[in-house]
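Only a single protein chain was left out; the remaining protein chains are all shown in position.
Chains here go by letter, A, B and C, matching the order in which they are written, and residues are numbered from 1 within each.
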């Protein structure tokens, strides 16, 4: 078998060159399909990222009683930080809060005239690990007993929570659908190229070629087509994602753009590997079909 | 020519049946491509819709001086409503505002104890036709002279504005790209099916068939393939959009889902027409190529 | 009817298939084109129905130089020339009947005429029992006869037959040649390229011999060998 490997590779390259149009068509199809697929993946990652960032910004605010000293508040902060699910605790003293309040609302409320004493309590802003944990943490905080009031915008958070899971479910099903569509298009394209060579396969078998002997060049060709298509698609994705990301970062600085290089590299690698696998699978499926038709 | 029309249609149907696999492949490819295309279109429409709705909810708030009577405020409301760019004016009397403020902030501020007089002014919430108009309207309102302070969240609105245009530009370029990709895949698929019939075309021309005679059945076949693919894609899009929209409306009631039936019908029609045009174009392009090869 | 004037044909790969051939064939003639394998017989016939263009020279068919026809005129030339191809060239996805009918259909003939003429031609070559078979399902000789039926169905003024009996037994071969002869008597120019010695010798018609692309013999009432 392996003595023929060189022959198979030469054969694959030759058929590659000879049926240049078909090959180009297959490569372009794989490239287009994988690029759409990858673009969708990146889009979904980013949507998830946006939603995730927004919901991670949703803090829980805990107010102490009004007459607590700064030292007592400090002790409470330590206890809050230890609660399971709490990521970060930010302390705002009642003095700071009053100052900010006056800046914010001083225009409409004639505060200086009417209010002479600071009416605000100390406050803690808690970042919670995932939005799902918000109600749990709120209860934990209340259970501590030292906090007078816990606030979080319940309705907004519920909305965000369902948005996150909707994006997750929708994205996942879209990706499954797209993988399927891509496979379908690619397998069909390669099947067409093999269909056009059914006569060749038939003749080869008539002069004594085994199925394996007929099969390998097609599979190698499929792999080459898939590799080239996947590589091209990876390149297109990388370049355009980088340029789009740079442009978006300029235009919409507040939008969190997904830039985790490790995950991005994994996606690019998946596109190349996916292309190769698609090519191989396509070659395999379609040549097997042609072989079954004969004999 | 037209005496042969019946023959051409019969021919097209026959080749349709005879090369059942190829035909199926072409139809499936068109369906998949157009469905992805249509899904993208709907996604972009909805993103635009969400952004649009959010930004249309961004009102401009105008505060009067503190000692205005309700009658004076009513007169101002009439003048505000007449300003160009203003869609709707909602009046909140200072009494209502104070009541709401106490409800919102009563917990932290010891308002009952410290504030005895209502410190708030009357307020008008103005809906502005498009987010772009916000600064203009703000200036108009200020120029009236009867308003003491105009507020709008400048930074948030700028962000929304750039998000709207980013979605618009990005969506448009995505749709252009996808149309191109779809055309490419479909033309290539049909080209492959014709490629497999090049021998037929050559023989037909050898026995005296004109180019037109050879061409018509292929074009009709292309139209049929495109029509079926477009129809299937339209059906898939319609059914799944309706079910997804219904589910989303339940899960995320606050999300504005695009349901303008006229526009949706236009999109579905565009998908069917697009499929037909693609099929016809594909048939035309590829048969012309095969014809040029011979003679 | 047919006139070749100083015709040469070099294929792109450098092979000289025809070399300065001049030949005149009258309207009522029946001629045999002979010569060893690769002598240029098929190439000569291809020039007549414009499947190839000569590298040099004029190819006159019915007083028109077919070399100068534009692409739109070629189909009308071909409808006037029935061709029995050496390799049959039947449409693989169509039945025998449809293959024969197709040559009439391209001329825009009405459906009833098509059916009548096609069945008539198939009867002449003895293929009535195979009308609904596909080319794949035919024996070599049956394919050849289907091809002959397609060439004559249109009553073309010129009939070119390239090795029309290569896959036929002597009896059928002889029947086919009688048929070609009958067609010739109905005022059709017939050119038969063949290796069938016994038929050429028996028929005693004009014989044109090619050798390595050159015309080496043009003999009335000739035989296969000199």
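Some points to look at:
The rule is short, and it goes like this: a contact is a pair of C-beta atoms (placed from the backbone, for glycine too) under 8 Å apart; a residue touches a chain by one contact, two chains touch by 3 or more.
Nothing here was measured: the structure is a model prediction, and the numbers come from that model.
The missing chain, though absent from the view, touches A, C when the full complex is examined. In the complete complex, the residue from C:68, C:123 or C:137 that touches the missing chain is C:137.
Across the interface with the omitted chain, chain C contributes residues 11, 13, 15, 34-39, 41-42, 86-87, 133, 137, 139-142, 144-145, 162-163, 166-173, 195, 197-198, 224. For chain A, the residues touching the chain absent from view are 3-4, 7, 15, 18-19, 199-200, 203-211, 213, 295.
Everything that follows uses one rule, which is that only the chains that are shown with their structure count from here on.
Summarising the inter-chain layout, the chain whose CA centre lies farthest from the centre of chain B is C.
Note on chain placement: the centre of chain A and the centre of chain C lie 67 Å apart, centres being C-alpha means.
Centre-to-centre, using mean CA coordinates, chain A is 23 Å away from chain B. Not a single residue position of chain C touches two or more of the other chains.
The residues of chain B never reach two or more other chains; the list is empty.
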